[in-house]
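Here it is, the structure in full.
Apart from one protein chain that is not included, each protein chain of the complex appears where it belongs.
The block that comes next holds subunit A.
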């Protein structure tokens, strides 16, 4: 089994490496010159432009630039942000933490709520099931940026109970429990935005999976034993039904990173998504590359973790791995 994971980690590293190269090439294909973006419309002497190009290594051929980039990455040097005049890594790490503060709870709570909803729908059936399906369809199809603005309009502007944007209030305590409460208040609306879609995804996946498991033969065995429906759902249906939901987990993590672009823009959340949008506008290529690389690593790690979770939940997978690699 450990051999399986070593193998899995090895291929993850290969994946990350390939994506680094693809990202590098893609960004070089983007029209627009970073030096021009940096200088702006101000007429600069050609000498100055050439010197900037040399300083940033932009005068080298593409493969040399790639080689330099890889060499720098190996030393933990993600480059230097033209626009922010700050090392990329410092810039991204802080922002990534802010994004994860939003995304991780969103995914975990969405999974729990989504599975619970579909379990309740499966056990009640009828009208409740239809209501849940309707609500999830709504959450599935509603655009996140529109939902965000409507939520701000209702809760921040009309009712005035929650802040419109940002992560902290200036007048709130800087540390301790007060600061935590302040953060929570700022988190509510962006979290709701991300979760509206995520709950829908998880509950739809879980619902399909639960309905499948309900038709399994071992559920009839449970009935034949005289077990109650509630117990059967909880002990027999749920543990089997979550297995396919775990597969969605890793994928949904990547999707949440993407949706953070929109959500963080709407709510001015100082996360990596907002930084990405700004960096695109500024043609701040090292920052873009850095964010893409970091997201790649996060998504790959999330998928490896999902695989690990698989083997914990499903003894059949554990056994087949043990047999093959023992």
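Note that in this section a contact is a pair of C-beta atoms (placed from the backbone, for glycine too) under 8 Å apart; a residue touches a chain by one contact, two chains touch by 3 or more; residues count from 1.
In this section, contacts and distances are computed from a predicted model.
Visitor: Quick one: the chain not pictured, UniProt calls it what, "2-oxoglutarate ferredoxin oxidoreductase subunit alpha", "Nickel import system ATP-binding protein NikD", "4Fe-4S dicluster domain-containing protein" or "Sulfurtransferase complex subunit TusD"?
Guide: Of the names offered in "2-oxoglutarate ferredoxin oxidoreductase subunit alpha", "Nickel import system ATP-binding protein NikD", "4Fe-4S dicluster domain-containing protein" or "Sulfurtransferase complex subunit TusD", the absent chain's UniProt record gives "Nickel import system ATP-binding protein NikD".
Visitor: Which residues does subunit A use to touch the chain missing from this display?
Guide: Contact residues on subunit A toward the absent chain are 216-218, 220-229, 235-236, 239-240, 243, 313-316, 319.
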